[in-house]
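Here you go, one structure.
In this view, the complex is presented without one of its protein chains, the others remaining in place.
Naming follows writing order (A and B), and every chain is counted from residue 1.
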Amino acid sequence: MIQMKLNGLDVQAEEGWTVLETCRFYGIEIPTLCYKEHLSPYGACRLCTVEIGEGDSTKLVSSCTYPVSDGLVVRTHTNRVQKARKMLIELHVALCPTSKVIQDLASKMGVTQVRFEPKWEDCVLCGLCVRMCKEQMDGKAIGFVDRGRNRRITSPFDIKSEECRLCGGCIWICPACQTRCDGPNPESVLCNACLMTETTCLDVYDDMQCWMGGKGECGMCIREDTVAKEKTE
Amino acid sequence: MATAKRAPTKKATKSYRTHVRVCVGTGCVSNGALDIKEALEKEVKKQKLDKKVLVVTTGCHGFCERGPMVHVQPDDIFYQKLKVIDIPHIVQEHFLNGRPVKKFIYKPPKSKEALPKMSDIEFFKHQQLIVLRNRGRIDPEQIDEYIAYDGYTALAKTLTTMKPKDVIKEIKASGLRGRGGAGFPTGMKWELCRNATGDVKYIVCNADEGDPGAFMDRSVLESDPHSVLEGMLIGAYAIGASEGFIYVRHEYPLALECINKAIKQASSYGLLGKNILDSEFSFKMHVVQGGGAFVCGEESALLGSIMGRRPEPVQRPPYPVEKGLWGKPTSINNVETWANIPPIINNGAEWFSSIGTKTSKGTKIFALVGKVKNTGLIEVPMGTTLRQIIFDIGGGIMDDKDFKAVQTGGPSGGCIPKKLLDLPVDYEQLTAAGSMMGSGGMIVMDNATCMVDVAKYFLNFLAEESCGKCMSCREGTQRMLEIVTRITEGKGREGDIELLEELAETVRDASMCGLGQTAANPVLSTLRYFRKEYDLHIKYKRCPAKVCKSMINFYIVPERCTGCQRCVEACPVGAITGPRSEPHNLDVSKCIRCRACYEICKFNAIEDVVVDAIRIISGVGVEEESEA
Partner (left out) sequence: MPKLKVEDLAKIKEKTRKMTVLREGAGKAKVTVHMGTCGIASGAREIMSALLDEMKKKDTKDVIVTTSGCAGLCSQEPMATVELKGAAPVKYVDLTPEKIREVFNKHVLGGEVVKEYALAVGSERMY
């Protein structure tokens, strides 16, 4: 057993746990986006940031990837941490305002302004689809390509993947695809209220980011078509 | 060949007024000295001087290149490179008329005092070469020349007289800290690696050197590759590693060539491979070529690259000394750090720690570049001040302009202003000033540099080079770049600086690796020392350094323009018009601010003026340049 301090309390943790797992075990809520249980943690969104250490050696780390160790001191809601999380969610909203998951997180954190020009991207590069494909579905059909401004997710060499089995796992797990937010109006990129209760991904957006090779080839579309086909026949 | 005349007796010679000593050493004879002698005797007799002028022969004077030569005493005139046809003239002018013939007199090169010694030259005299000890004196492609200057003696000493623990103790005592930038104590890193569990261990040399303006690692690999090999061998012995990797960025073809040649030569001497120098120690070295990403200088990304993975930094702990290459304990050190090892082993930790400051021992190589007179690579003891480096060694600012700032530590570092010129170079001091030591790049800037533009340059670099994993780094650098770019385009808004500072804090705090954590430094340090310059850009749309294109205009001063048409030809967009010999006209609406006309005008007729919207509109006076 590991002995550590969590928000001033002496707690115990198992060898091999991450700080996030420990926090959740003790019921402390930490915002996450790119973290999903049963998939390996990645640390892309940085929302799960917590403060560790004392005095001069204090620093912020992503709790989903940081391993626990004896004597570790963790603080999950200091001013420094909360400021960082707020700014991070601002960046997320500005990047992809149409994601309900992201808008909900912004509401929860009490973010009232987004001071950046919205980019209206469909992907926040959280990497969940990559990990889903590789670890859960054993497909390994998509991955990260390039770096910096040009970083994106695609199949090797941007050509239709032969490894992809059209399972739709990537779309299912994507926080931007999952539930599209119809809320944000042009004046303010922030929604702060949820107006949509159903999955809208495929109904509303034609040019969503899909690597199944082309429209009408991903699992969901085909099933719907056959249903419609049966109805007309 | 005629034989030489026997020299006359002493008594006889006293009666002659002039002695003409002809050199008849082999060199001069083969150049016709005997003919010269004959011609002299003939002419002397002809002029009836044979009782007053004595022609004698002497042995070689030594200055064979100057023959045939003749020494006239007591005048002490030295004639050289004589030809037979010159003789009559010399005899008449000099011996008869008493006027030595200047044309044939030897002119010694101006005395040695006029040509300065290396130890007098400011650029060289303040330097203390440890890593660059073989600079300029060995051929890097000849291992024997490295050995000729005590190469591999440190390795021999290590393998024959020291145990691994002794080596680590020595390096710890020396106080050597990582020269890649972070400054982690090298001895401690080696100790942690040695003590980590596992039999298989690796060492790595980080020669990625991505900082713009830094080239010391390249120079060491090109000029003295064996110093790195020897250092790595000693380190491997101390840690217990049997394999090493040198990761060189692919943009260094000459360095790659040199290190590969050096490894080949060392291997053929048995200095790499099994049972080195007849000891139990065996070691294999590999060279890995980078793929062109700055982030590969980050240790965990570098390891990922060697393993064939996507070079993305990973969360630490566990640190590479525990779990590095393929999960094994690995010690990664910079080129300069490795090259310091042989001298420390040979001369001792005490010697090394006597150089430098309390916390930063030894010397550091800096790439002194930018607007300084003497650009190049310098190695100075830690603790040397920036002023000494820039003004003594560097010779001051080019074109005698004013110093404005010096950028240290590459894109992870910051700018240091005039008031901190007496700062000694030392890990802690540079960090406290808002910059960092980094790999040693030192970019000197003059007052024609816009600090907002500098911030924009580094942000652009980082936005390109960020691996992109962390939202804070990827989006953070892009958004900071967006804001700063707007400011340089004259579209800065109230609140921009506050937003920049807030964003910078998050980028620094929430990013996982060193690149992201220091990505805000260019912005933060320029804001700290040059805030006024930012304010001028935002509030008054004014660029005091006259760099930001949207805020300057070019204007031809009619009184100075001679109508020479040079600028008309130079302008790439045809913005300047006007007939020959009449003052030309510059159309501001077409001008792209490329400065081609400004550079080419010989009459100072083109001025770059700062456009100051508010001043023009409201007539309000504006403070001049920001004080550094």
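The working rule: contacts are C-beta pairs under 8 Å (C-beta built on N, C-alpha and C of every residue); 3 or more make two chains touch, one makes a residue touch a chain.
Small disclaimer: the values here were computed from a predicted structure and weren't measured.
Peer 1: Under the definition given at the start, what are the shown partners of the omitted chain?
Peer 2: Hidden chain, whole complex, touched shown chains: B.
Peer 1: One chain isn't shown here. Among B:D75, B:D150 or B:E489, which residue touches it?
Peer 2: B:D150
Peer 1: Among B:P140, B:G356 or B:G383, which one touches the chain that has been omitted from the display?
Peer 2: The one listed residue touching the chain not shown is B:P140.
Peer 1: Any idea which of B:L254, B:M307, B:A432 or B:V609 touches the chain not displayed?
Peer 2: Of all options in B:L254, B:M307, B:A432 or B:V609, contact with the hidden chain holds for B:L254.
Peer 1: Where the complex has a chain not shown, which of B:P343, B:G356, B:G409 or B:G514 is the residue touching it?
Peer 2: Once the missing chain is taken into account, the touching residue is B:P343.
Peer 1: Touching the hidden chain in the full complex, which residues of chain B are there? Just list them.
Peer 2: Within chain B, the residues that touch the unshown chain are 63, 65, 109-110, 112, 114-121, 123-125, 127-130, 132-133, 135-142, 144-145, 147-153, 156, 159-160, 215, 218-219, 222-224, 252, 254-255, 268-271, 275, 277-278, 343, 347, 373-378.
Please note the rule applied: only the chains that are shown with their structure count from here on.
Peer 1: Centre to centre, by mean C-alpha position, how many angstrom separate chain A and chain B?
Peer 2: Spacing between the chain centres: roughly 46 Å.
Peer 1: Could you please specify the touching residues of chain A with respect to chain B in the complex?
Peer 2: Per the stated touch rule, the residues are 42-46, 49, 59-62, 65-67, 69, 80, 83-84, 87-88, 91-92, 94-95, 115-117, 124-125, 127, 143-144, 146-149, 151.
Peer 1: Quick one: in the complex, what on chain B touches chain A?
Peer 2: 293, 295, 310, 312, 315, 317-318, 463-472, 474-479, 482, 495, 499, 502-503, 505-506, 509-512
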